[in-house]
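My questions all concern the structure below.
In this view, the complex is presented without one of its protein chains, the others remaining in place.
Let's look at subunit A:
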Amino acid sequence: MKSQISLGRLTPAVVVVLALLLIWQFLSWFLVILEVPLAQSKIPYLHELALTFSTYSGTLFSECSVTLTNAVMGFALGALGGVFLAVLMSISKWVEQLAFPYAVASQMIPILGLAPIVYGIFRDEQISRVLIAAYMTFFPVALNCLRGLRSADPQALELMYSYAAKPWSVYWRLRFPQSLPSLFSGLKIAAPLAVTGAILVELMGATRGLGVIMLRNLYYGPSHNYMFWLTVIFGAALGILSYLIVSLIERMVTPWQPEFRKSGGDE
């Protein structure tokens, strides 16, 4: 029964996707017969992409895993840093006033300019990628986490006060759990950004990673067109994947959030 229902729900989505693929394929064919220059770089044939994929899937997956590993490390580093700074800022107005303008200003630096500087300093593609991914993660996480920590219900705080609770206990038992939904909004914004950041650094000179083969296939010209398209598609997929993974973790960590409550309680 259940699976029938969900199949019924899935059908429209499947139809839409199939329709889009068909339209794509048709447009691709249309450009080719019109003899538009570089038709296949504009809208490539899907079956050509599939063919290229079947030949080079090994390369694609291994380069993706390099990129993903760096993005994940950077994401973890940035998220920890962001949470740490948010906690400090929520404890002390003074720290907030001191650090917040710099945190905002740091986001004004164009990432395209920052990446070569970081690379110039560390001279290590690995470290640079992780740092840039961390840098992109840091801000949305810090901002959202701070908002969450500040949003504790005044009466819930008074309750803690009436128990003569120690400050760390108020954080651990009230402020922190209460801030989790906000923190996860920040993490969900940050996860695809970390992937983008990692790919961006790879574009600027690295030996491994999705960004590297993306650039290489772009420069090699039309013959590598399909491979280029595949790297773009894989880049997007990595971003989506990172978002989905964070969403899944959120569901497991905070099943009590209103949006995850099963409708129609059993009482």
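Descriptive notes on the structure:
By our rule, a contact is a pair of C-beta atoms (placed from the backbone, for glycine too) under 8 Å apart; a residue touches a chain by one contact, two chains touch by 3 or more; residues count from 1.
We take it that contacts and distances are computed from a predicted model.
One chain of this complex is left out of the view, and of "Protein-arginine kinase", "Sarcosine oxidase subunit delta", "Pyruvate dehydrogenase" or "NitT/TauT family transport system ATP-binding protein", the protein name its UniProt record gives is "NitT/TauT family transport system ATP-binding protein". Checked against the full complex, the candidates A:W94, A:Y161 or A:Y220 give a single residue touching the omitted chain, namely A:Y161. Only one of the listed residues, A:I43, A:A86, A:L174 or A:V246, touches the absent chain: A:L174. Although one chain is not displayed, its contacts with subunit A can still be listed: residues 153, 155-156, 158-166, 169, 173-174, 177-178, 180, 254, 256-258, 261, 265-267.
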